[in-house]
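Note that one protein chain of the assembly has been removed; the remaining protein chains are unaltered in position.
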Amino acid sequence: MQVRDYVARRLMILPLLIVGTSIIVFALSRVGGSPIAIYLSHEMTADEVAEIEERYGVNEPLPVQYLAWAAGALRGDLGWSGVSSAPVRQIFPKKLAASAELAVAAGLVAVALGISLGTFAGARRDRWPDHFARIFSISGASMPVFWFGILLLILFWVILGIAPIGRSDPGVFARIAHPTGVYTIDAILAGDAGALWDAIWHLILPAITLGYGTTAIITRMMRSSLVEELGEDYVDAARAKGLPERIVLRRHARRNALIPTVTVVGLSFGFLLQGTVVVEIIFRYPGLGRWLADAVLRGDRATIMAYVLFTSVLFLLINLIVDVLYAYLDRRVVLGE
Amino acid sequence: MGLIIIVALVGMALLAPVLTVPNTPDPAQMPRDWGALNEPPGTPGHPLGTTTSGGDVLYGLIWGARTSLKLSVIVVSITVIIGTIIGSLAGFLGGRIDTVLMRIVDVFLSIPELIFALAIAAVLGPSLRNIILAIAAVFWVKYARLIRGQIIHVKQNEYVDAARVIGDSRLRIYLKDILPNSMTPLVVQATLDMGHVVLIGATLSFIGLAEAGLAEWGVLVSEGQTGISAGRWWVSLFAGGMIFLWSLAFNLVGDAMRDVLDPRMEGR
Partner (left out) sequence: MSATDPTSPASMHSGTGPALAERVPLVSVEGLRVHFTSKRGVVHAVDGVTLDIGDGETVALVGETGSGKSVTAKSLLRLIPRPPGVIAGGKALFRSKMPCPGCRGAGCVDCGQTGRVGEPCTACAGAGCGVCGQSGRSTVDLLTIPEDELRDIRGNRIAMIFQDPGKALNPALTIRAQIAEVFAEHRSDELVSEAGLDDESGRLLRRAVRNRGRFFERRLGSLPPLRSQRRRVDAVLDGRIVEALADTRIPNPVKIMRSYPHELSGGMKQRVMIAQALACDPDLLIADEPTTALDVTIQARILDLIGELQARRGTSVLYISHDLSLVRGIADRAAVMYAGMLAEVGPAEQIFADPLHPYTRGLLAAIPTPGMGRGRLAAIEGTVPELIDPPPACRFHTRCPHAATACARTDPPLAIRQPPDHRAACLLYDDAAEVGERPEDMPDRSAAS
């Protein structure tokens, strides 16, 4: 099968998956307890309750409710966020900018570090860098994100007193405009080096916490696929051509070892998204994750639904891109089931 | 090494009523010593200190192991059973049933697992039972997909053809030839998940989806977290360390099993 056909087929399945996901999300909101409980209070009269029920259409048959909700979601209307006392669509972009900044920072560090460390270890199989990488990656996979964050906090905040908490210094925040909501970019736009430093400074610990698990996964994958590639004949063939070891490693083995690593990078995006929930709680970082945690504790279903739907669609798209990239990169792969 | 930690932790969980005086009426709840709040480790009667609400940290660690054992054993058994049934149906019967089931699996897999479990637990309300349900609802898909792939792979082997030629019934072939030969990766995955489930469960209870005051490591970390700025590091440190140990142990053993069962991957 051609890569083009494969992409076309994947694109055809995509809407199906999105619809399926949205049905699950909708179903979730109707399980156990009233979806509008957060909008009600004890002081309301029966008429007032009936009016709210009417407004949210909870007395309609479920399919009708689903269609109404889905139509709203398509228009960008995701309901009223109880925890923020504002429409979801209004709050969402700000929170997203904050979380995206954190996740991208963590992701970039994880990819760069994971690939280098994995290459370094794989090329020195069974010697000490390799053992170190193994310990690093297996402990990263077992590490509870929140515990790691707390360890860093105890060390850098409580004991050393050098790390900040939150997302920015209030004085610095007030100093510059925030057109994008991504503070590092805002600082660059404002040309304020101090603000940029402040934004980065607040990002470091959360990004390390969030990125550790992902780095571990990428390191492990990169190492094992490099070891596998180094055992292939074409690596010997490259050496037999007289190429220096550095070129053999970079141009031949690492290039091919990167291909399976790409899939892990895609999957680890989900890992990063999940991680923001706890990381943001620990570092009091005002992003999507903490918003979700608040919503979860208060039973704010509109917010939960919006969050789950958004991350799932994003996750789907990213996996699609990764799969297509993989099919394109790995010419050995036989496409199909 | 991983095995030693597992034996120690599981032993601790099973011997919890012997190692400590069980709290009454519900031993899974932390005992409260209102006369000793926020005591540091080394306090008489509380060797590992107490929490903000006077919970004994040592008691929490030991009974937390019991909670984790319960959590992981229940979730892994439920998901393995459901996953095996669904995956077998899809892989063995094939055709339209397979397509439909696998699309459902795809949909489930398109939601990041922690987020999904979090959302389910949130709508069900905060309790350990709901955490178990939520994780189980998310994890079965992995097994379904694993078993299906494995069965489709095994089905192509010649001994299956041989059995068919002999005239064995389909059910018999499935039970005798296909299923036993599909179990290897399942066992490895289940071992790894024993750790993974506890990690996710602790994360959910850390966020606040377990009953308050439950003797569970995630709850303890969460409770201890508020005191960190005041220098009370011990609660979160010890409880989180237990989660790490638990998950590390099962990861080590799962990896070792994979190396043994799949020699091709040795040392990789």
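Labels A and B are assigned to the chains in the order they are written; within every chain, residues are numbered from 1.
Just so it is clear, a contact is a pair of C-beta atoms (placed from the backbone, for glycine too) under 8 Å apart; a residue touches a chain by one contact, two chains touch by 3 or more.
Since this is a predicted model, take the numbers as computed values, not measurements.
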### Task
List the shown chains that the missing chain touches in the full complex.
A
## Note on the structure
Given A:202, A:223 or A:252, the residue that touches the chain left out of view is A:252
### Message
List every residue of chain A that touches the chain not included in the displayed model.
### Response
126, 231-234, 236-245, 247, 251-252, 255-256, 259, 329-332
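Here, only the chains that are shown with their structure count from here on.
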### Message
Could you work out how far the Cα centre of chain A sits from that of chain B, in whole Å?
### Response
22
## Note on the structure
Interface with chain A, chain B side, in the complex: residues 103-104, 106-108, 110-116, 118-125, 195, 199, 202-203, 206-209, 218, 221, 224-225, 228-229, 231, 233, 236-237, 240-241, 243-244, 247-248, 251-252, 255, 265, 267-268
### Query
Which of the residues in chain A end up touching chain B in this complex?
13, 16-17, 20-21, 24-25, 28-29, 31-33, 125-126, 138-139, 141-147, 150-151, 153-154, 157-158, 223-224, 227-228, 270-271, 273-274, 277-278, 281-282, 292-293, 295-297, 299, 301, 304, 307-308, 311-312, 315-316, 319
